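For this depiction, one protein chain was excluded, whereas all remaining protein chains were kept in their positions.
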Amino acid sequence: MTAPRHAPEPQRSRTVPEARRESATVPPVVDQIAGVAQVQTVRGIAEARELAPKDLEIRLQADASSRLPVLVCYSAAAVWLIVGSLFGELASLKLHWPDLLTREGWLTFGRIRTAHLNAVNYGWGSLAMIGTSLWLMPRLVHAELRRPRLAAMGAVLWNIGLLLGVGGILVGVSDGMEWLEMSRWFADPWLVVGGGMIGVALFSTVAARKAEHLYVSVWYIMSAFLWFPMLFILGNWPTWSGVESGAVNWLFAHNVLGFWLTAVSVGVAYYFIPKVLGRPIYSYQLSILGFWTFAFFYALNGMHHLVGGPLPTWMITTSVTASVLMFIPVVATAINLHMTVVGRFGALRYSPTLRFVVLGAMGYTAVSLQGSFTALREVNRITHFTHWTIAHSHVGVYGFVTFIMFGAMYYVVPRLVGHEWPSAALIRWHFGLVVAGIAIYVVALTWAGVAQGLALLDPGLPFQASVERTRYGLMGRSLGGLLMTAGHVVFAWHFWLMLRGRQPAGARPPFHEARPILYTEAAADVVATSRSHAGSAP
Amino acid sequence: MTRVWLLLGGAFAALSFAIVLLVLVPRAMLTRVEAPPWLEPYTASELQGREVYIANGCVYCHSQQVRDPAFTSDVERGWGSRATVPADYVYDRPNLLGTSRTGPDLINVGQRLPDPNWQLIHLYDPRALNAWSIMPGFPFLFEEKAPDAVRPGDRVVVIPGPRAPRGRVVVAKPEALALTNYLLSLKRNGAVPASAMARERMAGPLAGGMNGHDDGARPAP
Partner (left out) sequence: MIPSSLAVILATLALGVFALSAFIVAWWRGHFRNLDAQARVIFEPRDLRFARPWETPAQRREREATYGALLPGRRGEWGGAA
């Protein structure tokens, strides 16, 4: 059962109303979106002719409008993923092979590690999230993305800022505070302006919305796009000093984790899990509770990075309390998402999106419960200052945020380029490598952290003991990181194939999602048959 | 659009509350913190060294804070004679409190390891002094000259043991000297006078470490 494959037809930019006025065969809207017309009529879809095509049209328009900026963001994100992974792997190797590449300043651990953090957080993570938000918001509000070219330009500026920031770090220019190292003078302004342009596009899309309700994902994403600029400007303000700068530092860093990375990722999970499964979220009430408790408790968590530190104890206690209170939104979200999936875990065999997003959501629950636990003083006195913290942060930024972004990209990219992912094998390799990688990473590094922490607590043991006991854990982490990096290379290569127009061999999609991926076919049929059923109700 | 404004208003309020509580309120209280009389501002060379410390990411392996001895064993381990307090950090912009102890805490390293020669050798090659160390060396902060190229003003660093470069003389660059000066300036064991806003005085009813009692600042031995 092979379909005849046609050469891509030239792109024509036409509005959908114009397209409607044209006559029969394959509507130009199909060309406009995908550039490829596939002619495989489908009896099943034809039978659905009583459904209103306008819903599908809204969706097609939404996807078409966001195509340029989303592909810009995703392409850049994939590049930063590779760059960031290489930096990370090198930094990891240096911790058990300290004489590796020490001759040059730009390769020293302290700069490579910092470049890794900024590249993966502001590069991969942020750009993947921005791209996903730009695609998702039009879908959620049933309106085309406003000012897509402005958003694309914003993404370009963001990347210029990143290049300057990360490059600056490598040559030794750092603002000094963790998560805020990119120069506030020559790098950060690009992110502020670029991010602002993206924000304008996003918020004006919401303002032009046609959907009557605001779905929960909209709350998370819009709030994130409000919170992040507030935090970024606050954190980079040049006047902080003394212990106050420590408080600002960790208010910023923890809220970038919570109010930027987590917020968008949770919003994305709330969309894809119900969407692919074809079931509404289990309890909308719970999602309302979850969002508002999240907003009010998460913001106060920051000082748990400074337990025992030279700050007023009441500040630390506030953060510890807020960290424990995070149980409420985290459990609410976990229940909501779990009860939506329960009984349907078989779907993970069919949909790579669900595989990654469901695992990512579990990662969210895991990292948050671990975080609440780690904030307690009794636990913190063992884990603070150790590799445990790094393992914990990777459960979050990788096992949660990155996995959700992988899932999102597996869903979104076919709808932008008009054809399916060419290789099921590459998807399986990607999934296997990164899951094995993060599992080894977290186990090895957590074990190293606990060993280190217990050794540090014992004043009878020399400092040397805490270093020696981590050696094998650090080597294990490098192994995990190697697998993760390999997985990223596979993913980036596959993404490149998609952009190049590589189609799956054979008509059958190599994996199967709940919607016909090749909506062009659906569009062809449904829009073509809509003429004989004008005004049909949904 | 009421929904949107309600949402954004609520989100704004949530973050603003945290900023007020964890930044602005402490700021108002911390402006009363003064440097103790024994604490000098950093000299120009020490500040330059602090920039070298920041540029090379030392903060990612080394902390600069001593925790309450009732809470944990930092003091017993010899990293300070008392817990550090906000007054110790008034000249630090930005903070280098750190969140990782891949290497030892450094807030009192100037007191613990006051020999500049030790510091220079250690910066050039930590494993020349501690075989177990995983700290990277910073040879790019030094020059390796031919013996006859050494000039009178050069600060020569003699590397002990088998890891010394053969046939070359190690000379410290100004960056290495500045960094050493900065490290040697790190001493915070002095007494914290009652007038300084010591940590326990801001602590309120939730003061102290795990045991619930408050040890306060201790004077230097």
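For reference, chains read A and B in written order, and residue numbers begin at 1 within each chain.
The criterion applied here is as follows: a residue touches a chain if its C-beta (ideal position, glycine included) is under 8 Å from a C-beta of that chain, and two chains touch if they have at least 3 such contacts.
Owing to the predicted nature of the structure, the values given are computational and were not obtained by experimental measurement.
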| item | value |
| --- | --- |
| Of A:Leu86, A:Leu150 or A:Ala211, the one touching the omitted chain in the full complex | A:Ala211 |
| Residue among A:His96, A:Arg344, A:Arg377 or A:Arg502 touching the omitted chain | A:Arg344 |
| Touching residue (missing chain; options B:Val25, B:Leu113 or B:Ala191) | B:Val25 |
| Absent-chain contact - pick from A:Pro274, A:Gly437 or A:Gly476 | A:Pro274 |
| Options A:Trp314, A:Trp388, A:Tyr410 or A:Phe463, residue touching the unrepresented chain | A:Trp314 |
| Where the missing chain touches subunit A, by residue | 1, 42, 44-45, 47-48, 51-52, 55-56, 59, 139-140, 211-215, 217, 271, 274-275, 277-278, 280-281, 284-285, 288, 292, 296, 312, 314, 318, 343-344, 346-347, 349-350, 507-509, 512, 514-516, 538 |
| Contact set of subunit B toward the excluded chain (per top definition) | 2-3, 6, 9-10, 13, 17, 20-21, 25, 29, 201-205 |
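Quick note on the criterion: only the chains that are shown with their structure count from here on.
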| item | value |
| --- | --- |
| Centroid spacing, where centroids are CA-atom means, of subunit A and subunit B in whole angstrom | 34 |
| Subunit A residues within the subunit B interface of the complex | 94-96, 98-99, 102-105, 108-111, 113-114, 172-178, 206-207, 214, 219, 222-223, 226-227, 230-231, 234, 240-249, 251, 255, 259, 292, 295-296, 299-300, 302-303, 305-306, 308-315, 317-319, 377-378, 381, 384-387, 389-390, 452, 456-459, 463-464, 466-468 |
| Partner subunit A, residues of subunit B touching it in the complex | 1, 3-4, 7-8, 10-12, 14-15, 17-19, 21-23, 26-27, 29-30, 33, 54-61, 63, 65, 67-68, 71-73, 76-77, 83-86, 88-102, 104, 126-127, 130, 132-140, 199-200, 202-204, 206-210 |
